[in-house]
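Yeah, one chain of the complex is gone here, protein chain that is, but the others are all in their spots.
Chain nomenclature is as follows: A and B, assigned in order of appearance, with residue numbering initiated at 1 for each chain independently.
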Amino acid sequence: MFVKFLFLISTLLTLAGAIGVVAVKNIMHACVFLLASLIGVAGLYVTLGADFVSAVQLVVYVGGVVILMIFAVMLTGGDKADFFNKFGFEKVSAMGNKKTYLVGSAVLIVFTLSVGKIIFNIIDLKSSKDPQSYVSTVEQLGHLLLTDHVLAFEASSVVLLGALIGAAIIARPNRGVK
Amino acid sequence: MISLSSYLLISFFLFLCGILVIIARKNIIAILLGIELLLNSAALNFVAYSRYTAQNLDGHIFALFIIVIAAAEAAVGLAIVIRFFQIKESIHIDDASQLQS
Partner (left out) sequence: MDYTVTSVAPIILLPFLAFVINSFIVKKFTKVAIVISCGAIFTSFLFALRIFKNFVFDVYSSGYHVHKVFNWFDLSYDKIPFKVDMGIYIDNMTAVMLLMVTGVATLIHIFSTFYMQHDARYGRFFVYMSLFTSAMLGLVLSDNLLSVFIFWELMGFCSYSLIGFYYEKEGAGNASLKAFMTTRVGDVFFLLGILALWSVVGSVRFVDIYSAIASGAFSNHFVLGIPLATFAAFCVFMGTIGKSAQFPLQVWLPDAMFGPTPCSALIHAATMVAAGVYLSLRMEPLMQLGNLKVFIAYVGAITAFGAATIALIQTDIKAVLAYSTISQLGYMVLGIGVDAYNASFMHLITHAVFKACLFLAAGSVIHSLHDHHTDSHVQEMPRMGGLRKKLPFTFIAMMFCTLAIAGIPFFSGFVSKDRILGEALIKAFHSKVYIIPMLLGFAAAFLTAFYMFRMMFLTFFGEPRDKDLHHHVHEEHISWNQNIPLLILSVFTLGVFYSGSLTGQGEVKIFSKRYEWFATLIEKPHLENFKDYERQPFGFSDQKSKKVFEQSIYDPTHGLEEEEAHHAHQTHVFGAILSIIIAFSGVGLAYLTYIAKKIDPRMWTSRFSNWNEALENKYYMDWFYIEVLIKKVLLPFNNLVSFFDMGIFDRYAVDGMEKVNKTLFTGAKWFDNLVIDTSMVDGTGASVKLMNVILRTIQSGKIQFYFIVIVLVLASYIWTLNIH
């Protein structure tokens, strides 16, 4: 019961957040809506019994990535003005205008049609599998990370290192001798 | 109970929203937001399948790594955006259409 309730709220949050990211004009609002959406996804993870993943999602994604986005918005002054493009024939608003949404919708329709062809054949909302019990997955995940997926683990550490250094270098304040 | 299909639908919907954001928005950071949505839908998909079909934790692992990579990519991407802003004084995607400025 609790699961269903959680599922419903999380779904609503996710979907509303997604729609919000799409629709709102203000970039700050969009970031907050993404935040909400990601929190909803975390709740969905819970209903799926992926407790560790949900926790990591909340910590890293919500508390790290989106905050980072907000920092970037602050730094580039996006919260204040609605940017227009400097070059090109017509001034397109940074948040998009009707034409861009139209184009996007068209692409969406195409995509939906193609993917939907598959999805709507296999959708079976009524059947419900035998839900497993909810167990803690932390221990098992840890075990897996260091045995089956140790390569990915180590590699991801390298990636993070690279990202760290890269980001630091790219965003350095003053460039030395080029 | 909650079927697999509902999770798939949710992830599909998130995916569509992500595509729409990327195409429709012109702000670079908004595009990065859309990318996040895409990644999340993928991760949700993985986890849902791992619970309902695979019954092991491979999906979880993958979702973890998705999150890790997304974080790294967001960091680097935003660094680039800031750098771009320092040079071009604009965060409009159309201003970023030339390879060499």
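One rule holds for everything that comes next: a residue touches a chain if its C-beta (ideal position, glycine included) is under 8 Å from a C-beta of that chain, and two chains touch if they have at least 3 such contacts.
Because the structure is a prediction, the values reported are computed rather than measured.
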- Answer key for A:V110, A:L125 or A:L146 versus the chain not shown reads A:V110
- Of B:D58, B:E73 or B:D94, the residue touching the omitted chain is B:D94
- Message: In the complete complex, the non-displayed chain touches which residues of chain A?
- Response: 100, 103, 107, 110-111, 113-115, 117-118, 121-122
- Item | chain B residues touching the omitted chain (full complex) | 19, 22-23, 26, 31, 93-94, 96-99
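Just so we're on the same page, only the chains that are shown with their structure count from here on.
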- Message: So the centre of each chain is just the mean of its C-alpha atoms; given that, what is the distance between chain A and chain B in Å?
- Response: 5
- Touch list for chain A against partner chain B, complex: 3-4, 7, 11, 14-15, 18-19, 21-22, 27, 30-31, 34, 37-38, 41, 44-45, 47-50, 52-53, 56-57, 60-61, 64-66, 68-69, 71-73, 75-76, 78, 83-88, 92-96, 100-101, 103-105, 107-108, 111-112, 115, 119, 122-129, 131-132, 137, 140-141, 144-145, 148-149, 152, 156, 159-160, 162-164, 166-168, 170-171
- Query: What part of chain B is in contact with chain A in the complex they form?
  - Reply: 1-10, 12-14, 16-21, 23-27, 29-30, 32-34, 36-37, 40, 43-44, 47-48, 50-52, 55, 57-61, 63-65, 67-76, 78-83, 85, 88-95, 97
